[in-house]
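Just one protein chain is left out here, and the rest sit where they should.
Per-chain numbering from 1; labels A, B and C assigned in written order.
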């Protein structure tokens, strides 16, 4: 798995085929034999550097059929639940697989990520994306999570569903003691219902957060936050089985 | 490594000794033999549940002699640099070890974290904290990072220094191609200088972010962001070796 | 109406009586004869400068029995409704009179402010505060606004009530064409109901805003937003009769 970076920093996912851009092409055999750090030239002389994509490079370039959770939000989930190497994560729904890839990248070969998705087209895209990033610890299940959950001893259950509260009653059997539920919901009404249901099923440490990210520009004419910003993505609700 | 949680959710780090609270004591032999999930009773009948601490539980309870990076900020570092299992991280300065513990928890047994610290008292506290969380992949070095860096092939260099720009010139030799520098600085003047130096040494994808976290209260009388909040912790500046 | 400012910038409301501080006293006759700009000395030699209070000085020093709307929020009301000299404002409830004083200060001698309040103790405090700032265009009515509104041709109706939606049905008769309703509510549930009722009664240009104010510190060691900030006061909902 390698990507090319052009002189302006733009990145391109490499496949085992001839590489075409507006700046010329690179032959299939050059691509097959290149190593990370090499500089490849198109037939027009433009240079592209070969790098190993990290998880963000990959997620930006992979196929998606739906909106994708932003790094700021996945970062909150990881930090507030203390996700780490070797942990076990359950997710619903998979979407294009972005969160599952982030989780798989962190829990590593000793960890596991199980992700439920009801839309078959999403399952196909997500599986292709996950295997494209060479993750062997992420399992996408074409299954409705409301139909029951087989997995046990989870450290984290991450819910990116329209009605995450429908799943809560099963989670005491699914989570380890000390394990977390985290849910991503765009609307206020969603986390209001969710908190009520989490309380009903005796979850502890309920907390709803919103992460507002400001991008600061450092230019010759001066320093300032960017003129336009993302105003809102979603709220993150956390709870814990204690 | 286990912690006790009382009926109101307050947590206590367990040591191999009798446990004393305002609600009575628990005998040393009960503590030695308890397992995760057990409920221990004090001689006054109060119940404490035994849980395995996650990284946030532990960091909140461990000894600290200095302020500690918040989860919101460590979450941004993890997500924006794509940190994952098996990666190699270099850090300066260690402080009480909080960031090193977060990193060690994520990179896992196949990864490594090297952390430089010039204050001997911090080195001692950090080493005790790290071994208390049973991390064997984190190495605190009582050494000034400006004196030279022996490590190579890093995925991430994280700088929590007053003058992070003093280290930048060495980092091209220390980072993998595609690897990240991330620096945490409370003041605007700091990231202004840092960005200038990062440009001078040809780093790419320069970016300074600020993460503003809002905590939302869901109570019977209504839903609203909390009245008081943390207004600012620090700016996070990212750059990449390409 | 004059205030004293001490050497550190602290302000004191002057009454027609001897003035006592920890730094000594100033005689009644000195206070009666002083003019704006004068410097008065206590019998211990400490200096106090006489200034004319502006509306913010006054509101900070006046008596209050309840929380008071912050300048950031009253500023949004003024700017988004285009409040100006000569306009007619209706308010409920008065509280300590802070918003009424801001409004009275702006609409001037050609304008009028009518403010309804159901708690007699608040009415007394507000009337004293308003006459203390020498406003003759603000009228506090000890009356429940739900019992009916006599005033007509208002440019602005400002509601600082727990259930502002209970008043909306009367406002088409009270507002000029083009006039505004503005409501201040701490909770999300409040503006959700309010927007529904505003729509039902055919109000236009519905809008709910939240003003987040950041205070920036410029010190020798560096520039940064303050560490602690007000996280939330209230939401402002605007609508217009068109």
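The rule is simple: a contact is a pair of C-beta atoms (placed from the backbone, for glycine too) under 8 Å apart; a residue touches a chain by one contact, two chains touch by 3 or more.
These numbers come from a predicted model, not from an experiment.
K.L.:
For a quick check of understanding: of A:21, A:172, A:205 or A:223, which residue touches the chain that isn't displayed?
P.N.:
If we include the chain that is not displayed, A:223 is the one touching it.
K.L.:
Touch as defined at the start, partner being the missing chain; which of C:27, C:52, C:152 or C:200 qualifies?
P.N.:
C:52
K.L.:
Even though one chain is hidden, which residues of subunit C still touch it in the full complex?
P.N.:
5, 9, 36-37, 49, 51-57, 71-72, 74-86, 102, 105-111, 155, 176-178, 180, 188, 191-192, 195, 204-216, 218, 223, 225, 235, 242
K.L.:
Which residues does subunit A use to touch the chain missing from this display?
P.N.:
Residues 186-190, 214-215, 221-233 of subunit A touch the chain that is not shown.
We adopt the following convention: only the chains that are shown with their structure count from here on.
K.L.:
On a CA-centroid basis, which chain has its centre farthest from subunit B's?
P.N.:
Result for max centroid distance from subunit B is chain C.
K.L.:
Just the number, please: Cα centre separation of subunit A and subunit C in whole Å.
P.N.:
Using C-alpha averages as centres, the distance is 47 Å.
K.L.:
Go ahead and note the Å separation of the Cα centroids belonging to subunit A and subunit B.
P.N.:
Going by mean C-alpha positions, subunit A sits 22 Å from subunit B.
K.L.:
Would you please write down the residue numbers of subunit A that are in contact with two or more other chains?
P.N.:
188 - these are the residues of subunit A that touch more than one other chain.
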